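The other protein chains are all here in position, but one chain of the complex has been omitted.
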């Protein structure tokens, strides 16, 4: 899902921060004395040193304080490796420090052979303990290090690119995900409003992490923090400078239909006191390493609460969202079965347009949006097709194809209105043929909508979208 | 361990706070409409309503926000029950919402029958999931409620008094402990200095929670926060007004030998700039519901760091600690085998003392400490015996009997000096025969001391204590 | 004005804090080396040393940093003096470091002889400079010291008790008042809500400074900070622990008629969400040294704003105030001209009451309020007389006698309702014969009321008070 995908900068964040973290952790580990140097690609002779480090971490000699020092050293070793070395590091950890199979087998036997419910429960507790792998205990120790939680989050981001390679790494990744899911429970998150008074270190990250509508400059960012805007983010107490997810809101009159206007730095500042509508025009997950641990639902709910309190006149809460999979879906279908999408009238119309000789797919490669005549002709066709796409399900499932649609439907929104030429940026045209959609959050319907979609797979739409769907 | 046992007030905190929490949670649950009223003793007909509430919580209809509202309602139901009703509530939760035995069995089969290491790991993941009980998912939801974490901590405190009754509740209590242990990992804790500028709401709790040397009044507390003292506590971000553990420090010259002088409100304020010694004269665990989740080691380490930075002249870090089990141990031994403790010379001396006719045990029941002659005669005997007690191990174990001694030895301290008539308070005489001990934290020895005790069961003592031990 | 008079503790605050301030300032002045010791009663031979110190301060050698060190020394000298010595200190400062008369005369000549408006303005500037005395420059330097502003405030409090003695000290006191008035301009003040989360150091001072309805204990204070109360204070950035003025508010339904009920710690907590009325039941100026620099008007205005925002249901803002001068006024009049106050019917009625033989003045000395019969008989008489007292003007002026009434009328309130047996505390009976009055702050009338009273001397009252006034 494009809207919710973390920005690419997260991918490199670990590497970017190597220098400073290794420096900080070196001081923490200073009490341990010199440690053997490990070559970046982790040759076999150095791997043995690494195993010794891991065993040291687990033995826990010297109390927990020393344990953390050892964790710092282990982290420094990881950070000093190149991609090949890291792959080896994770493989060693996953294959050699996984759950103890003997213990697991013994505990399973005990569960099976339990003579009483009480004995069985006690045995199950042992079994659960046995399933907690050494690797998890290793990873947990990073929690106490400065930036240790961020390290684990970014470590998981790296793991995710290796999981295909090995079931052991996949098991390790799951262990880490469960650990992070416990720590990043919504109850622990703090919503903060982001303003021009926020620390530069946070604003800088927001600029890096915004992936839906990229922030061009500090000036662009400042414009998004003006008095007719609101900007909220979730933070975790152990990662105070790192937004986890953030949402950008415009306070306007009526449903916003065009994101380029919202982002225009030259546009006059609106009067927020007169606004009746809050438009969520960008939602971003910022931490790739927290994939699969979702906070979006909660953030939207809390932002709606906060806005309602600050602006009692607000009546409508809606998004202005991209349709990121539309063009790819369209191109695929046009390649495979153009006539199933277009009726003959439409087909004829298209090939008669300037640039239309190669069909719709070809036409969409051109600069069609700047030719009013062509655009007008395409409008009914693309509106109809995008509505169809948005409601299309995954094969064999009850979930719609489009990731952004799936996110908002799950949250209880309904598809409200398609907007023509709503995003004429290069990306907007390439992904969504310039179309955008408003998802409407009607507080009194959210629960029923959520139930309809999540329970029965029904997609809730407005009448305008229904009528688009009814067109052949 | 007396020094580390949470204060009794924590036991009642849940009940004390019922009124306000139920009020707050009612508002959160308001969206759910009216809920059926449950009688305090939880009669069988109401138990069915409770089961329905629990199932509702677990089904998670309406997204996570609604789930939290349902958790609030469930919490309110619990708070409305009396002791009998709560026991039933926990029994229902533990017996009916424990792990799913069918799923566990199925997963165990899959693990056993796995055809490849990869399949086995995948099956183990399923097994781990199956072992996560419904009750744990129920409890986790309280995290998002205001004061929900404190509720869970106090709930565990209540559970601990029921665990003997049922293996199911014991399993539940373990589930909850593991959940809390994850949340209260040291990495998440924040050390704060407590001063007379701290919020009254925090100071009030510290007064309630101090159990080693009870705080008599606000004036007494203020005295412990004066310029020649330091006071530190750990807090968790989700329980900002609740100290988890705290330590009181006096900045003095030389090892302090008497706690009554330290606590004397009339004593002149010392000059902290001249202090060479920091005396930790009281350490308290404040949350009964976090029993078994230890932070003391970490707190002491961080306090030493903080003090070293603020007062570079400090050379010695030591405690002035009670010997809480001494008198009970002494009385038991005197009853059972008086002659094994005392040599005939000592015995004769004692019975010749005023009040000594009934032997040492009897003499200690009298007001002996105010009779200088008697006290002088007892001094060598009690010093010798207390040294012996302090080094005595649990039957069959490597751990010393005295809980405070065990705590500090585990942390790497050594037994430094016994102090005669160091605590003449009623409690000090009743528990420790007025004796106190300094445990010394010598930074360069901590690791080795810890290793000696935890690894090999060796108790590290100063030469003065060694010579007491060598006396017959 | 009793309600607005600062609490007695402030009177001694300087002396109380001597020890610590002298210590802190000693460190600041350390760079100056040893200073001559001055005897507490400031004998003449030491006075010369003091003059030298003052001259040193004014010469400003070594830049402003050194100047502050010298100010610290001068302050320490003052703090070391006894009452006699301080009187001498202030006399020396006032008489020898006042304005330079030669410079003033010269500047006045220049003004008088100025040849052009421009020259005259320039000369007036010189004159203004000449009128700025050396003593003011001396005092200003304390601003930069820790607690220096509080020192000056308390210094003025001390000066105020000496002003009668000498015109020079009066001039000095005025200089200091003008200096403080500039610094304590309302624009610099910060309103803070006081809660049970406020720092103990602030709460402790509030307990000391509350003079209208004394705070008995920490528990009493906590009761005044409960959820059906609000408590606000003004602070100055340079005196962050010192409340300047504070107001206590109860959120109730309808006008409160009895302050003992409001202060009752056993009374159930009200539901603030249902309140329609905010009762200001205690307003205290906390700093005697800021006498004549008023913030009360501003505080009430801002508290009304803050409450209106937090509780939109509030319709009425009123006080429940003492009538502090009533009994004294009554006794004086009864002594001088009893028959002008009472008509013969009333007089006869009073002497026929148990204890009334000695007339009203004598009766009010008895325990009359606990005798229902007597109290019922006195009620109409005292209500009538108190209404008359409240509206009575100072001789030859447009200002009412009662200081609390004057304060609220100036602020634009109106006299709303007299409350019988509204304060049965010893003080309430002694000062106000148990009566209290509600002053009503009706936002739309405040300006007109203020104008009527301040401009034309008209006292605005409700119809119920008007009808009391119409009675003979």
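Read from first to last, the chains carry the letters A, B and C; within each, the first residue is number 1.
The definition used in the following text is that contacts are C-beta pairs under 8 Å (C-beta built on N, C-alpha and C of every residue); 3 or more make two chains touch, one makes a residue touch a chain.
These numbers were taken from a predicted model, which means no experiment stands behind them.
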| item | value |
| --- | --- |
| Shown chains that the omitted chain touches within the full complex | A, C |
| Listed residues C:24, C:58, C:106 or C:124, member touching the removed chain | C:124 |
| Residue of C:325, C:412 or C:434 in touch with the missing chain, whole complex considered | C:412 |
| Contact partner of the left-out chain, one of C:170, C:306, C:425 or C:442 | C:170 |
| Selected residue (touches chain absent from view) among C:80, C:144, C:362 or C:403 | C:144 |
| Residues of subunit A (touch criterion as defined above) contacting the omitted chain | 196-201, 203-204, 218, 222, 241 |
| Footprint left on subunit C by the chain that the document does not show | 61-66, 98-99, 101, 104-105, 108, 111-112, 117-122, 124-125, 127-128, 131, 140, 143-145, 148-149, 167-168, 170-171, 174, 179, 182-183, 185-188, 237-238, 297-298, 301, 410-412, 446-447, 450-451, 455 |
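Following the convention adopted for this analysis, only the chains that are shown with their structure count from here on.
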| item | value |
| --- | --- |
| Gap in Å, rounded to a whole number, between the CA centres of subunit C and subunit B | 49 |
